[in-house]
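A single protein chain has been omitted from the complex, and every remaining protein chain is retained in its original position.
Up next, chain A:
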Amino acid sequence: MSSDAAAAPRLAATELSKRFAGVQALRAVQLQAYGGEVMALLGENGAGKSTLLKILAGAHRPDSGTLSIDGERVSFSSPRDAHRAGVRIIYQEPEIIPHVSVAENIYVGALPARGHRFTRAALRARVVADLARYGFTSALDPDALGSELSPAQRQLVEILRALTESVRVIAFDEPTSSLSDTEVEVLFRLIRQLRDEGVAVIYVSHRMNEIFQISDRVTVLRDGALVGTVTTAETDEARLVRMMVGRDLTDMFVRERRPRPTGTPALTVRGLSNDDVHDIDLEVYGGEVLGIAGLVGAGRSELAHAIVGSTPVHAGEILVDGNPVRISGPRDAIRAGIGFAPEERKAQALLMQRSVRDNISLAILDRIRVARVVRRGEERAVAQRYTGQLRIRTPDIEQVVSSLSGGNQQKVVLARWLARRPRVLILDEPTRGVDVGAKAEIYAVINQLTADGIAVIVISSELPEILGLSDRIAVMQGGRVTGELDRSEATEERVLALAMAGDLTTDGATR
């Protein structure tokens, strides 16, 4: 840690290449990150960011190329090696041990101990000091259990873990995707503090405004190769997007204004209540997009799960096209014409070890069978049709889904529901972790669905997305709908006001 760190890069990667079965994930990538700066790493999904991070983390070894830290050649064969060299990666979903305290979670693997005895009091004191040092005293309770933590707190634990050893390079992999705006502020304060302490910070995100807020330089990757590195202050969003996709992307959110549909709503929810959501009333018409906005923890995903019967419901009524339906599980919901693409595609939607075809046809097997035998020709045709229509980038439909990029995996989930042709489709965070190009394609699909008369509910934490995509916006807070806004009256400020309001009398909450 010398003072002339500004001159020599803290981390330098030269000619890094990595190939996975059939896919060149990285092609001779060059990269420098300097101490005392934040370098954003930008690229579409599948551009090679994750591979690069995994190499830095010691989880993958490059096929060729070198890494050096402060001018010294390093080679990591395990995450431990990377930690020893002072390189830490903060992933989106950190591993947290549920049944132990925050303090023990932070010092896991490095408990301050005498012999094999560690003292809880000493540990706790140390964590309290750490929290105070980084200004998190109010954000994190050292005695809370791992299972009680919000996504933001889990990330803080992971960051504090990293800081228990001396850190020279720290990389954040889309840290804000599950954070609320206030939590993002806390994170940014920490990142600036780390930067000022001379750490080289690498920041991976799809969110342009964050990149302009926090980074000093931006490195862009495309198709596994370096496109270039630019100084943040000397560039703009349009230019970065051009670098990422190799083409101009204008009007990503193309949703035409259309008159509010009348008649019978495709989906009516009346007085729906369970442990997480309370007294929900909603109506969605065919051909309409209803956006559901709210801060993290507002109960949006819980509402979706309650509607499709994936969690038990205490009270309330659901009507499809005006007819009451009894839903006691996702199976009933699907039969009633309600499809649901959940938030966590890997954990809740995809069969990662099965093919694109298997994944697309999962919800329609009962429709394409004859005497329980699945008609393979028809199955393939359906898989081919939607692979083409959604431009899923895969060598063929027999490809295993785990080998696809995040955006293409999400398109596979969408294809499953498109194939089912539901009356109502609920999409929970359909573009999370998806690159700009795939996002635009997903928006186009949503537009097409509504043009075909399907009612779509989109849950999203990204306000511009909700505002651009929705005909109407329902805002939730604390498990209740605190207000509903028409597209014409919705602004970021009004949505946020409702999301943080807490009482229904706030201006703008009126229907």
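Throughout what follows, a residue touches a chain if its C-beta (ideal position, glycine included) is under 8 Å from a C-beta of that chain, and two chains touch if they have at least 3 such contacts; residues count from 1.
Operating definition for what follows: contacts and distances are computed from a predicted model.
Trainee: When you check the chain that is not on display against UniProt, which of "C-type lysozyme inhibitor domain-containing protein", "Fluoride-specific ion channel FluC", "L-arabinose ABC transporter permease" or "Anti-sigma K factor RskA C-terminal domain-containing protein" does it turn out to be?
Mentor: "L-arabinose ABC transporter permease"
Trainee: If the hidden chain were put back, which of A:Thr394, A:Gln410, A:Thr431 or A:Ser470 would touch it?
Mentor: In the complete complex, the chain left out is touched by residue A:Thr394.
Trainee: In the full complex, which of A:Leu156, A:Ala200, A:Val241 or A:Ala349 touches the chain missing from this view?
Mentor: The missing chain is touched by A:Ala349.
Trainee: Please pick, from A:Val100, A:Ala381 or A:Ala451, the residue that touches the omitted chain in the full complex.
Mentor: Missing-chain contact among the listed residues: A:Ala381.
Trainee: Among the options A:Tyr107, A:Phe340 or A:Tyr443, which residue touches the chain absent from this view?
Mentor: Hidden-chain contact among the options goes to A:Phe340.
Trainee: Since one chain isn't shown, list which residues of chain A touch it in the complete complex.
Mentor: 22-23, 78, 308, 310, 329-331, 333-335, 340, 342, 347-354, 358, 361-363, 365-366, 369, 372-374, 376-377, 380-381, 384-385, 387-388, 391, 393-398, 416
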